[in-house]
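Notes for the one structure printed next.
Up next, chain A:
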Amino acid sequence: MNLMKKITVGFLSGVLLLTGYSALGGQEMTNLPVGGALAVQSLKPYWHVFIAYAIVLVAVLGWVISMGRRLSALETRLGDSAEHQ
Partner candidate 1 sequence: MSYLRQVQAIVWKDLLLEFRTKERLVAMGAFAVLSAVLFNYAVDRTAVRPQDIAAGLIWMTIVFGGLLGVGRTFHLEAQDGAFEGILMSPAPKDAVFLGKTLANFILLYVVSLLVVAVFMLFFGLELGASPAVLALVLCLGVLGFVSLGTLFAAVSSGTRMGETLLPILVFPLLVPMVIFGTGATGRLLASRPVAEVVGDIRMLGAFAVMALAAGALLFRFVVED
Partner candidate 2 sequence: MSVSGLRKGGVTLTALGLIGLVVIYWLSFFWVSTEIRQGIVQRIFYVHVPAAWTTGLAFGIAALTSAMYLWLRDERLDRAAVSAAEGGMVFGAIMLTTGPLWGKIAWGTYWTWEPRLTLTLLLWFIFLGYFMVRSATDNPEKGKRFAAVVAIVGALDIPFIHLSVIWFRSLHPAPVVIKPEGPSLPGDMLTLLLASFAVFTVLFFGLFLLRYALETVRVELDARAREVAA
């Protein structure tokens, strides 16, 4: 759910940034050799940013979950050995 929310936020922010770009474009485009370069690559960079940010969350949460599973396995073992005695 957290991830869904984040993707929504990210998407909305993407739209916002795009409009911001076109507003600023008039001044900044003069620095670029090709005026339409940013418009052409449009959405692809957003996807890359979203995927990268998602990877961070997945990796960190994945590690937490893996530690949790290992801990619960240990606790089962602890329970077994307690029964044993």
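The working rule: a residue touches a chain if its C-beta (ideal position, glycine included) is under 8 Å from a C-beta of that chain, and two chains touch if they have at least 3 such contacts; residues count from 1.
On how the list was made: all candidates are chains of the complex that A comes from, given by their letters.
In this text, all values refer to a predicted model and were calculated from it rather than measured experimentally.
Chain contacts in this complex place chain A in touch with candidate 2, from the set 1 or 2.
Residue ranges of chain A in contact with candidate 2, taken from their complex: 6, 9-10, 13-14, 16-17, 20-21, 28, 31, 38, 41, 44-46, 48-49, 51-53, 55-57, 59-60, 62-64, 67, 70-71, 74, 77-78, 81, 84-85.
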